[in-house]
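Shown here: the complex without one of its protein chains, the others still in place.
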Amino acid sequence: MSNIHLDHISVSPLLPEVQEAMIEVIRDFKGNPSSQNVAGELAAEKLEKARQSVADLINCDPREVVFVSGGTESINMAVKGVARANVEKGKHIVTSNIEHNAVNRSVKRLMHLGWKATSVAVNEKGRVAPDEVAKAIREDTILVSIMHSNNEIGTLQPIDEIAKITKEKKVLLHTDAVDSVGVIPFDVQQVGADLVSFASNPYYGPTGVGALYIRKGSRIWPIIDGGVQEHNRRAGTENLIGIVGMGVAAELAKRDMDRRVAHLKKLKALLVKELPNYIDEYYVNGDIDTSLPNLVSVSVKYVEGESLMLMLEDAGYTVSTRSACATGSLRASHVLMSIGLDHADAQGTLVITPGIDNTEEDILGFLKALRDITKALRDISPLYKN
Amino acid sequence: MSNIHLDHISVSPLLPEVQEAMIEVIRDFKGNPSSQNVAGELAAEKLEKARQSVADLINCDPREVVFVSGGTESINMAVKGVARANVEKGKHIVTSNIEHNAVNRSVKRLMHLGWKATSVAVNEKGRVAPDEVAKAIREDTILVSIMHSNNEIGTLQPIDEIAKITKEKKVLLHTDAVDSVGVIPFDVQQVGADLVSFASNPYYGPTGVGALYIRKGSRIWPIIDGGVQEHNRRAGTENLIGIVGMGVAAELAKRDMDRRVAHLKKLKALLVKELPNYIDEYYVNGDIDTSLPNLVSVSVKYVEGESLMLMLEDAGYTVSTRSACATGSLRASHVLMSIGLDHADAQGTLVITPGIDNTEEDILGFLKALRDITKALRDISPLYKN
Amino acid sequence: MIYSKTVMDHFRNPRNVGVIENAAGVGEVGNPICGDMMTIYLDIQDDRIADIKFQTFGCGSAIAVSSMLTELAKGKTLEEAKKITNKDVAEALEGLPKNKLHCSNLGADALQMAIKDYEDRKAGKVRPELKRKESHDELHRVGDKCYCPYCDSEVSDGEKMCSACLSDLTEEH
Partner (left out) sequence: MIYSKTVMDHFRNPRNVGVIENAAGVGEVGNPICGDMMTIYLDIQDDRIADIKFQTFGCGSAIAVSSMLTELAKGKTLEEAKKITNKDVAEALEGLPKNKLHCSNLGADALQMAIKDYEDRKAGKVRPELKRKESHDELHRVGDKCYCPYCDSEVSDGEKMCSACLSDLTEEH
């Protein structure tokens, strides 16, 4: 049966150009970028070309880009590296209550080691108020870490406004932009953050590779110590195949950004507009006006997300869910709780993330399947009284 | 001009089977191993198949294998993760003075945060005496980290004997086996270490991917926090392409181990036997009897390593050097200093690492080039009086 | 799928779905915090389960467990039915993923509650308001191993904190 992929937030296919570039590196794998020989220099050139493409994507100097093993490592490096490097100044961190677990658990790890943290609450659309961030900053605050876009509800944060505050208060600002960079226009000079974590897969590059933007002059320690790679900021022989893939993906993301965003916006608008014609008693979560163009979060009342997702998969549509069951965790999503959903509704939440190859037909087909499956599951639900 | 690669310690080409397996993943990249759908399950299967191959290579349970981004991360995780998890027991680490910088700097980082370390000296062959390790262990020692094989001189350490000591003293034992696993037979049950760091490239798999073996029950904390991947021990969307490559490389390394080792031993014996017929006034470093079969370290007196290496490269032979100049560091190799070389001799050290595709002709050709170049450089050296 | 073929079959085509009006016994377990609620309705004739129906709000595993449970119970005498354990249900389903074991813990519990409800009523006890049984507290230990109830990683016995998600485990240990 044909499968329509509407779960690009979990994984996106690799663009043909990305594939070819990676395969070329694989076929002719013979230099270590740190080696002082012809093959090494060619490898180093590939590495630096990728760094330039990635820097161009976010508009920074390539020397401000450190390649790492993905969004998660990038976040760990930013949070822990800044915390470690600035102990003399203080041990307090400001964050929000809808961060990705990479931020949450990095902060928790630090708290276990004596750091303190303040978590700023979001409103019912999932937005952080810059005022609240300003209030949370103390004398001993050394880092504010607020995500640029949320991976469950898509809400975008006013990082540029927060940056004005952190700049004035001389506190470093980190933003988890894993789902923004390469997906929507992202200019680090406009955004104003000092550290930006991002990955490669959200814009059709490989998984397991990412980068940390470090604004020149920001105090940060490495978290992976060893050799001299990445200007002594991240040790270890480079994942050259992945990095080259990320570079090409970045180049294409920049080139095609406007076209992609327009297409995704069209699909999202169609989905949101048509939903009420297919199901009732649901919410669309997040901030419709200020959110990712490729993400729709829908809470379907009286049904549970995993069973919804499994049946949709059976019907040929892949989406993901934020129900506790699907992730193996016993808790409903902290993000959905933070925007005020009750547990049952949070359990019935689907995250639908179309990609650049999806069509309007895909969306309409999905809606039909969703209608039928919602009915079937509500029929067996003890919560649904019709 | 043809190029003969004798620098496999810096980088090894990918085996054809490894290339094909990686390309297959690239061509059909559509599942996230954490996703509960058909594509996700296929991705998870690939991941677990690779884990099984890697576990088979070192003879352990696949659940004891955590995939990471390379040898360096593996070492950082072992050293820092064990240190962090065992603070209640103590804050003292025992290591040797010829460790890779990934160990050295991880330990240094911990020392900066209050841990203490004892570095055991090696003898002139680069061997650690198990007795010395026993003496260095204190009440508050929580980790012994001694490398399995040295990447500059090839010497193998008696980790199995050290394991008896650490077992008796109830201290965790980590070994950096980056240049051993997949290159020589390595059975973790015989070696006896509780944690083993290894990578993929030394046995013709991709760079930027590696693993940490964690013996069941060993107390260790993650160093990269976030999602639930790798059973909550290492967060971040997996580098599936790299991991699949590592898995296939592991499978082939196990299958071809005996043949490869026999071939490399033959090349090494030829090189060592013929050297005196080509140059005079040199040393072969390390322990000839107990060392890697694919590594010869030669210190050529009165000449400097980088110029030697560059001229050899010009002549078509790639090797690496441990001279300070080549690495951008201002210091001669700490390993060569530790085995008692003087600075000038250390500066003239070449590391020659043939691979499974090299031939006896390659070795003899290299020796001829070495002879001519040594003569040319000695002629301009102020240290050489003939 | 992370689920066995049998689980998927019962999930896709659940048996005995529905409500029995004026049921002789009703059992409810779970709560939506864990994303899991199950109601079992019994029709009892001559101390035998003449009919059984369920309603479930829950994941694939929870739905399959409910379905399989009703199949196992149907037609059995009450004495026989009392012996059905969560393990029986899981085995009949050819296994459940480790991190779904708590879903399977609900099925037999709901059945036992429904039987007790029937017996209480027969004994003339005033039917108390149905109180759902939580199952999370039981999930910490599976076999001889401990799992963090927050992130499901294996934790050593006695550990005061989960080293993976850093949750406090003092209550559990």
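We just call them A, B and C in the order they show up, numbering each chain from 1.
Criterion: contacts are C-beta pairs under 8 Å (C-beta built on N, C-alpha and C of every residue); 3 or more make two chains touch, one makes a residue touch a chain.
Only a predicted model underlies this, so the values are computations on that prediction, with no experimental measurement involved.
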- List the displayed chains that the omitted chain touches in the full complex. A, B
- Of B:Asp61, B:Glu124 or B:Asp379, which sits in contact with the chain we cannot see? B:Asp379
- Note on the structure: Considering the complete complex, of B:Ser53, B:Ser145 or B:Ser307, the missing chain is touched by B:Ser307
- Query: Can you name the residues of chain B that touch the chain not displayed here?
  - Reply: 105, 108-109, 111-112, 302-307, 310-311, 314, 323-326, 328-332, 342-344, 347, 379-383
- Against the hidden chain, chain A presents residues 36, 38, 41, 85, 217, 219-222, 225, 228, 231-233
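In the analysis below, only the chains that are shown with their structure count from here on.
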- Task: Averaging only over C-alpha atoms, locate the centres of chain B and chain C and give their separation in whole Å.
- Result: 51
- Task: Determine the centre-to-centre distance between chain A and chain B, using the mean Cα coordinates as centres, and give it in whole Å.
- Result: 34
- Note on the structure: In whole angstrom, the CA-centroid distance of chain A from chain C equals 36
- Identify all positions of chain C at which a residue touches two or more other chains, and write them in rising order. 1, 151-152, 165-166
- Query: Tell me, which residues of chain B touch at least two other chains?
  - Reply: 36, 38, 221, 225, 228
